[in-house]
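This structure is in structure tokens; I'll ask about it shortly.
All protein chains of the complex are present and in place, except for one that has been dropped.
Note that the chains take the letters A and B in the order they are written out, and that residue 1 is the start of every chain.
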Amino acid sequence: MNQPADGSQQFLTFKLADEEYGVGILMVQEIRGWSAVTAIPHAPPWILGVMDLRGVAVPVIDLRRRFDLAPGSFGPSTVVIVIRVPNDGQERTVGLVVDAVSEVYDIDFATFRRLPELGSAASTDIVHGLAQADGKTLILLDAARLAVGSLH
Amino acid sequence: MTLDLTQFHQTFFEESFEALGSMEAALLKLSAGEADAELINTIFRVAHSIKGGSATFGFADVAAFTHTLETLLDQLRSGQRAVQSGTVDVLLRSVDVLREMLAATQRKQPADPALAAGLHAELQVIVKSPANTAAPTTASAPASSPAPAPVPASATPEPDATRARGWRIRLAPGPQMMEHGNDPLRMMRELAGLGTLVTRVDAGKVPTLAELDPEVCVLSWEMELRTEADQATIEQIFDWAIGECTLSIEPLSPVPVTAPAPSAAAAPAMAATKPKPAAGAPDAARGTSGEGGSIRVSIEKIDELLNSVGELVITQSVCSQLAASLEGRPANDLRNALVQFERHMRELQENVMRVRMLPIASIFNRFPRMIRDLGQRLGKKLELKMSGDQTELDKTVLEKIGDPLVHLVRNSVDHGIEMPDKRRAAGKDEQGTISLHAYHKGGNVIVEVSDDGAGLNRDRILAKARERGLVGPDEELSEDKINNLIFAPGFSTAEVVSDVSGRGVGMDVVRRNINEIGGHVQLYSTPGKGSTVRIRLPLTLAILDGQLARVGKEIYIVPIVSIVETIQIKRDQISSLAGKAELFRLRDEYIPIVRLYELFGSHADNTDLVNGLLMIVEADGKRVGLFVDELMSQQQVVIKSLETNFRAVTALAGATMLGDGHVALILDIPGVIVRYLDQPARTGSSREAA
Partner (left out) sequence: MAEGTETSAENAPSQPRGRVVLGGSCTIHEGAAIKAHMIEQLARPGPYEIDGSAVSRVDAAGVQLIVAFALDCLERGLEYVWIGRSPTLEQAIELLSVGALLDSPGAGMAP
């Protein structure tokens, strides 16, 4: 993660089952509403399928499923955050289904903490750590790992 | 008529090890300049009795070795031969070898013959060498008369003894030094050209001819050079060899042992025959505390005793509880009597526990020798200060605190205390001080290991931690937190884990060992000034100060020593990580929440986190919050091992019976944390309703 010299970085936050998560703003390509998704056979359960993004097939990840939360419902108010991350000289684009998009925050990295040891109770590989913004605790996600790891 | 002697073996070994301990202590005193007929006699008697015992039991190798040792010691005590510092070194090494030989014999394994062979040969050489000249070569003849002038004041006594200007140089070539063209002979020649050189060689590492690698130098030397030359001139001689040998150069100071004047009467300083009032001398070889009589008691007997007393305490507790609910005059009298009873019980309990307690001296006693050897090996000047060696600890705690303390002291010497020239440059005394203090405080035993060395380099520690991913790139840590990073597993800032500190034994193992006996360790450091490690230990492992906590119908006991604080939490302090783990935000750290009822498969009154209490506990540097329904009283609890009745259960340290007859389970906090981390992933759906 690159931090600008002033020790802050902007994150787009979204809600997922009562918690606030964040991804680095530089990786967010766009935010879309829900559109039809074509299922992929033999895909992991959290991949809903692919959607057509201006002619490109983009995989869509159900984050609730990915984090083992109770599944939500998908409808007109569902939001998809499309992120684009560099990977091995190329770029990967995935869509993340979330409950609702919140705001863009400037995170002060002085409040950033890595996760304490949690054993197998939580899959922490896709979580960078925790930080505070606007009096709230944000769970900062490692978007690159999320995008790449989820696809295989 | 054959007698089965094996029944006496154990006693022989125990007594021999004790005797070797007092021999070592006496040798250290000799080495420090306290020359005394009684000391030499003590040492002689130890060798003599071990020789006799080993011969009786047929331990031939021990007997042969000890015989030669005894011959040498006899020469020393009869004044035939003077004690020189090289002699003390050889004798100290003999103690080491004897210990190993006895240990091997005790294990019924053959002792490694190479072990004793080299040293035995050296001893024989000394024994056979003409009396009074022994190994060190002197530039000129020693003073006349049977008692020789001790080495430091040799050569031309008058002018040098008073001026005593020169250097003590120790050279231990590394394996590649000679191969790379550095010849110790050339170095000696050049040194001798600077003044008067007196040399002692250590040939202890010379293997058999067949095993010797002709290109590797296994000899090492200790030299005293009387010269006007300065240190830089001396160092130049070794310029090419720096890094390929262990070298130490220290200024010579006037030797306190010899009288400065060359009077022959001064010579006996190190030699025998200075009669002193024998103070408790006969017991010296036995190595006991020297008071009255004592008997050996097996540890099992004491534990049985302690167990019985523990049962008594519980029964008394039950009686008091029952009496509390009675009414009437007789009930009052009964209650009064029970109060007395309780007081007597506590006293009995404390007295019996004290039987298991031993002074920490037995551990502290190994350090003078260790510091001496380390100082020589590393070329550092060290002083050891110890206090509180009569502070008593439970025997089990004592046994387990030895290794961590050794490691901490080695760490201080290796990484803490700087080399003499660095210390001088920093305006410090060339001699570094390592301090060991033990004392009782507030129901605990505190042991502190301090040094006045360089202290912890916080920047380097932080950098290393960031490198290892233990700390975020911009995460800020308090001074204390940075210091305590060195307890993290696999952490070492030494570029090479030196042999002195031991490979693979990190500070994390030290902390774990201390936690296992219910103790706590904390590190304090001031850069440039030094560091202190403070260890807090429980007085006993059998009794625990516990906080009672209720979860549903179960009562758990949490060791007070592990509790950080107890909090009632608010919803906005809770974060649920991807629905699986719950974290509590305590000021500027996040602490995992452990729902005890889930961990133990029981029921709680509250499943909503804001309706119960969170006990923040700490073990092994990790913190978790235990979610409980209610806090109850604090009590001193006698731990009864669970294993007699149940299988060993992780996370439980034992059980105890409360006054009302209920059984309460005592939590083992490190075990609780392990159990929490081992849980299979849970789905979070059941929790969302909260």
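Rule of thumb we're sticking to: a residue touches a chain if its C-beta (ideal position, glycine included) is under 8 Å from a C-beta of that chain, and two chains touch if they have at least 3 such contacts.
Note that this is a predicted model, so its numbers are computed, not measured.
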Where the missing chain makes contact, among the chains that are shown: B
Given B:Ala55, B:Ala104, B:Val201 or B:Met386, the one touching the chain that is not displayed: B:Val201
Omitted-chain contact residue, chosen from B:Glu14, B:Asp112 or B:Glu215: B:Glu215
Touch criterion as defined above, residue of B:Glu38, B:Asp96 or B:Asp183 at the omitted chain: B:Asp183
Residue touching the undisplayed chain, where the options are B:Ala37, B:Ala121 or B:Leu470: B:Ala121
Missing-partner contacts on chain B, residue numbers: 64, 67-68, 71, 117-118, 120-121, 124-126, 128-129, 133-137, 178-179, 183-186, 188-189, 192, 197, 199-201, 203, 206-210, 212, 214-215, 217-219, 221
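Basically, only the chains that are shown with their structure count from here on.
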Complex contacts: residues of chain A adjacent to chain B: 1, 3, 7, 17-19, 67-70, 109-124, 127, 129-130, 135-137, 139
Footprint of chain A on chain B - complex, ascending: 469-476, 572, 575-581, 583, 585, 588-592, 622-623, 676-685, 688
